[in-house]
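Take this structure first; my questions come after.
Right, chain A next:
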Amino acid sequence: MDIFLAAGSSLFLLIGSFLCLSGGLGLLRFPDFYTRMHAVGVTETLATAMILIGLMLQSPDALVLLKLMVILIMTLFISPTASHALAHAALQNNLVPKLNKQNDNEEVTPSNP
Partner candidate 1 sequence: MLAHLPVLQVIVPLLAAPLCLFLTRSRLVWVFALAVSALAFLISCLLLQQVMSSGTIIYELGGWEAPWGIEYRIDPLNALLLLIITGISTIVLLAAHTSIQQEIPEERHTFFYILYLLSLAGMLGIVATGDAFNVFVFLEISSLSGYALIALGKDRRALWAAYQYLIMGTIGATFILIGIGLMYQMTGTLNMEDLSKRLPEVEHTRTVFTAYAFIIVGICLKLALFPLHLWLPNAYAYAPSIVTAFFAATATKVAIYLLIRFTFSVFGLTFSFTALPLQILFLTLGLLGIFAASTAAIYQKNVKHLFAYSSIAQIGYMIVGFSVSTTTGLMATLLHLFNHALMKSALFLALAAVVYRIGSVQLSQFHGLGRQMPFTMAAIVIGGLSLIGVPLTVGFVSKWYLIMAVIENGWWPVAVLILLGSLLAVVYVWRLVEAAYFKPPLPGRDTIKEAPLSLLIPVWILVIANIYFGIDTRLSVQVTQAASMSLFGVSP
Partner candidate 2 sequence: MVTAIAIVRLKDLFAVIMLSGIYSLLSASFFVTMDAVDVAFTEAAVGAGISTLLLLVAITMTGRAEHPDRHKPILALAVVTVTGGLLIYGTFDMPYFGSGQAPVHLHVAPRYINDSMTEVGVPNIVTSVLASYRGFDTFGEVVVIFTAGIGVLALLSVVPRPVTIAKINSLNDSLHEQHLILRIVSKMLLPFIMLFAFYVQFHGDYGPGGGFQAGVIFAVAIILYAMLFGMITARRVINQSFIQLIAAVGVLLYGSIGVVALLNGKNFLDYSVLSDDPIAGQHLGILLIELGVGLTVASVMIIIFFSFAGRRDYLRHLNDNSKGSNNTSC
């Protein structure tokens, strides 16, 4: 039994780490804000869940399990909400998505003091 738990936990952790890394890569390489947010928002939720589940399988007692559950639930709520709010706010404040390559110049000029 233990060996299954350990293996399962490792598997989950591995998947989580991979997702994490891919999300990070997306954050770094994607061209504009919305795509970057997409990369982060999608992977982050899943990666966090994976890693937390991996840890849950290792947890020694009930209290720890409970706390991990709390964290998981909170991330599941918070992460998409935050992403949504962020995108919403960005759109409302006239940040234009970069849809095609024609207007490739900076969509927002940094403020020059």
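By definition in this document, a contact is a pair of C-beta atoms (placed from the backbone, for glycine too) under 8 Å apart; a residue touches a chain by one contact, two chains touch by 3 or more; residues count from 1.
A word on the picks: all candidates are chains of the complex that A comes from, given by their letters.
Predicted model only: the values in this text are computed from it and were never measured.
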{"item": "Given options 1 or 2, the chain of this complex that touches chain A", "value": "2"}
{"item": "Chain A residues touching candidate 2 - in the complex, by the definition given at the top", "value": "70, 74, 77-78, 81, 84-85, 92, 110-111, 113"}
